[in-house]
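Just one protein chain is left out here, and the rest sit where they should.
Letters A, B and C mark the chains as written, and numbering starts fresh at 1 in each.
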Amino acid sequence: MTSHGTLGVAVIGTGRMGADHVRRLTDVTSGARVAAVVDIDAERVKGIADGIEGCAAYTDPAQAMADPGVNAVLIASPGPAHEAALLAAFEADLPVLCEKPLTPDAASALRVLEAEQKLGHRRVQVGFMRRYDREYMKLKALLDSGELGRTLMVHNRHRNAEVPPGYTNQMLINDSVVHEMDITRWLLDQEITAVTVLRPRPSGNAPEGLDDPQLVIFETEGGVLVDVEINVRCRFGYQVQAEAVCENGTARMGDVHDILVNHAGRWGGTIAPDYVERFEDAYDREVQAWVDATRRGEVTGPSVWDGYAAAAVCEAGVRAQAEGRRVEVELIERPALYRA
Amino acid sequence: MTSHGTLGVAVIGTGRMGADHVRRLTDVTSGARVAAVVDIDAERVKGIADGIEGCAAYTDPAQAMADPGVNAVLIASPGPAHEAALLAAFEADLPVLCEKPLTPDAASALRVLEAEQKLGHRRVQVGFMRRYDREYMKLKALLDSGELGRTLMVHNRHRNAEVPPGYTNQMLINDSVVHEMDITRWLLDQEITAVTVLRPRPSGNAPEGLDDPQLVIFETEGGVLVDVEINVRCRFGYQVQAEAVCENGTARMGDVHDILVNHAGRWGGTIAPDYVERFEDAYDREVQAWVDATRRGEVTGPSVWDGYAAAAVCEAGVRAQAEGRRVEVELIERPALYRA
Amino acid sequence: MTSHGTLGVAVIGTGRMGADHVRRLTDVTSGARVAAVVDIDAERVKGIADGIEGCAAYTDPAQAMADPGVNAVLIASPGPAHEAALLAAFEADLPVLCEKPLTPDAASALRVLEAEQKLGHRRVQVGFMRRYDREYMKLKALLDSGELGRTLMVHNRHRNAEVPPGYTNQMLINDSVVHEMDITRWLLDQEITAVTVLRPRPSGNAPEGLDDPQLVIFETEGGVLVDVEINVRCRFGYQVQAEAVCENGTARMGDVHDILVNHAGRWGGTIAPDYVERFEDAYDREVQAWVDATRRGEVTGPSVWDGYAAAAVCEAGVRAQAEGRRVEVELIERPALYRA
Partner (left out) sequence: MTSHGTLGVAVIGTGRMGADHVRRLTDVTSGARVAAVVDIDAERVKGIADGIEGCAAYTDPAQAMADPGVNAVLIASPGPAHEAALLAAFEADLPVLCEKPLTPDAASALRVLEAEQKLGHRRVQVGFMRRYDREYMKLKALLDSGELGRTLMVHNRHRNAEVPPGYTNQMLINDSVVHEMDITRWLLDQEITAVTVLRPRPSGNAPEGLDDPQLVIFETEGGVLVDVEINVRCRFGYQVQAEAVCENGTARMGDVHDILVNHAGRWGGTIAPDYVERFEDAYDREVQAWVDATRRGEVTGPSVWDGYAAAAVCEAGVRAQAEGRRVEVELIERPALYRA
């Protein structure tokens, strides 16, 4: 560690998400600094490194990991580049915060799972940042308290104002619903066992080739029924809501209504335009939690197992969507390293 | 009574409020019918009577009260005409529902009070319809239950989108704040002992000569402090809110938010445009309660004492407003007829 | 009609619902009176009739319909008795308000449909009272306005605190979800074409033999996807909520939060204990609308076609529930009498 135990982080990938993490580690997070940035675009990465005191620029993740100022890795490159970067980090035995998805499919996630097991200890926290959202945390605390009894159903709403051009039905599962897949597994502490995807006649706002919205249904090993309205071009703003229906009551989150205005015949307020505003605090808390745990020599948060399970549920979801039927999720037995 | 005990009502005054009561008694209320209508405009009143089966037209209230089909009176004429109509009803010993104000000032209200006492039994229900609003009723029930302890303060908001031309500072007290005066007395079961009126720099929307909004403060005999934001040209809609601050908790009503819409970057809903929409149910319930009590031979609801007390508090309020100081309310001792 | 055009109603069936309608017609509704009551229990029906001025007691619906004081019929007997009473009313050519269900199954509903067609004009309003709930009415008005674009999905929550002993999975469809079936058809002005029923592991509160809660999914002819959480022993109170997801926004009703209390570490309010409190106004409005239309010589509101369609969707729902699969709804072609 550097003086005062400050964590020196190599940020791999400097696109939108990577650049945001560079800013976060520099200006928001306590106890960490960006010691290296990595991007295949040499000019871009040099420009970024030049703006940060004591920060080196690399085009190769492994070289950055060998930098003596680096003692942790944050992977924010495109999904297909994750596997190589993760294996390099295992090679260097460095702690990692890996943006979701862990890897693009279950097979590659399984290879990472095996590599980490070979290492013999957990090194990776996967970037499912919703687990660090204050409302989800309160909801989980309430469910875990048992005050409302066993959870029977969960209703989710996931609404995006807009999606980038080229957004496909598969991306709707892999990039959007994947959040509810992880949150479901975490909230309930249960694996998802089957996925069904239902579709109304698409919105006139849906771009060519995208069936928007859709209703995705999960079944869990404990018999909980979870529905997800995924609605990626709803126009009016960004909303994430969840209602857990339990034996003795229900609990709902996501009606974030802070300032109430009366004006021009209406009461109400503004809706967050996108996930950045809605989940900014969760990202901050996620990275701080990773830095804190890493400085204590611990690994906490979503594991490689969680990344693998999400990939497996996504594969089932994409199949369910394509084939118009219920598809069961196939998971290997959970390795000892990832139990409790 | 007519066959089936239907109450034959003479409606005195056929302006906006009177016409609305004619419609209500005919189409909404159970157990009553309009047996006579009275207005100084002979042509107008004949036109109205002709549209109602078995309804006679009069220009003189006393004549209408002598009609054998009439066994109850609803006074909805302008305030200055109330005293004469009330005295005529006492003469005929008929039950009365008298729209607020009972009379335009405390002195005339006192004369009515004395006349009813001379009669020896209550005959009049005064039209403070807010007491029949479901939310106010629930609030009163909660306060009366004692669950929250003694009431210490009440914060009120009374907002009108618009006022008619010619609306004055005195009308703001006599026509608008009078509702909070009655509601305060009823909710707390205490008399108001002093009034203070404070004024911010008026809104640019306030018409010439009207200081809008104002903050009116009541003190009660039990030491409760009540504030009223009266805001009669707020533009955005009609709102009536109240929050009781009690020893162990608070209770708020008036955020009537039924349909919640997400649209165009905002969450929220519509605000009632005026008191008609907001208090329509209260008017219906008020008139039905009067008809029901009358058919049972009882008199319930706000009494002549309540009408007199409101007039006395209004007089103090208008003086407090004009003189910019705290003014104490002067009330005669409560006559036995109006105790519990 | 009686003097003043008062509608003389024969109320058939004097159980809980019938007795409540007797009270409503007598004390709440304007323009109607109970001219006859009918029940197979002769003693009971006489007792009720004796308490109402000018009301006759009968044990046979047809005899009551022949009473000269009767000019309309309200059927509130058990479902299996409806068909005979309806046919008798057609015979007498009297207007009818028939409590739901129209009849217990699609086949019998079809016979009623044919009988009314033979009569050549509509005579029956079916008692789907939710259509008269103010919130549902506002929601429909908003959807019909087109402001939010086409409706894509509707999420419904239907929660009962308790069910009577002996409540079965079929009753959960036929008695509870039937309300959402009708509301869906009415809100969207579309037929339901298929039903699927999903079940989580039942609540520990579910009585033996009842799978509670369940998630029922409707598809409509216009491609709308509708989900219904039916949760009949949720313990905490009675709640009916609906959220329409449209192309450009969403609209949610059913969060009826009037009085907000801060007390003992919590903010919030009370939940209605049962449908009586929640839908009392809707029942009042329904009956008043029927009386008003009948006095005008019109028939409005839910028709025999609506009763038949609900029965057909219920049959599909019960099959879907029993067989664990998507079941298509079979409807005859809509007869001319029931088109727009």
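To be clear about the criterion, contacts are C-beta pairs under 8 Å (C-beta built on N, C-alpha and C of every residue); 3 or more make two chains touch, one makes a residue touch a chain.
The structure presented is a predicted model; accordingly, all values stated were derived computationally and were not measured.
Considering the full assembly, A:253 is the residue among A:206, A:253 or A:329 that touches the omitted chain.
In the complete complex, the hidden chain is touched by one of B:27, B:189 or B:247, namely B:247.
Check C:54, C:69, C:207 or C:237 against the missing chain and you find that the one touching it is C:237. Within the set B:137, B:152 or B:272, the residue that contacts the chain not displayed is B:152. For subunit C, the residues touching the chain absent from view are 159, 234-237, 239, 255, 257, 260-271, 273.
Along subunit A, the points of touch with the absent chain fall at residues 3-6, 26-31, 33, 53-54, 134-135, 138-139, 142, 147-148, 248-253, 255-264, 281, 288, 292. Of the residues in subunit B, those that touch the hidden partner chain are 149-150, 152-153, 155, 198-205, 213, 215, 217, 222-225, 227, 229, 231, 234-236, 245, 247-250.
The rule is simple: only the chains that are shown with their structure count from here on.
Remark: the per-chain Cα centre closest to the mean position of all protein Cα atoms belongs to C.
In whole angstrom, the spacing between the mean C-alpha positions of subunit A and subunit B is 58.
Along subunit A, residues 234-236 each make contact with two or more other chains.
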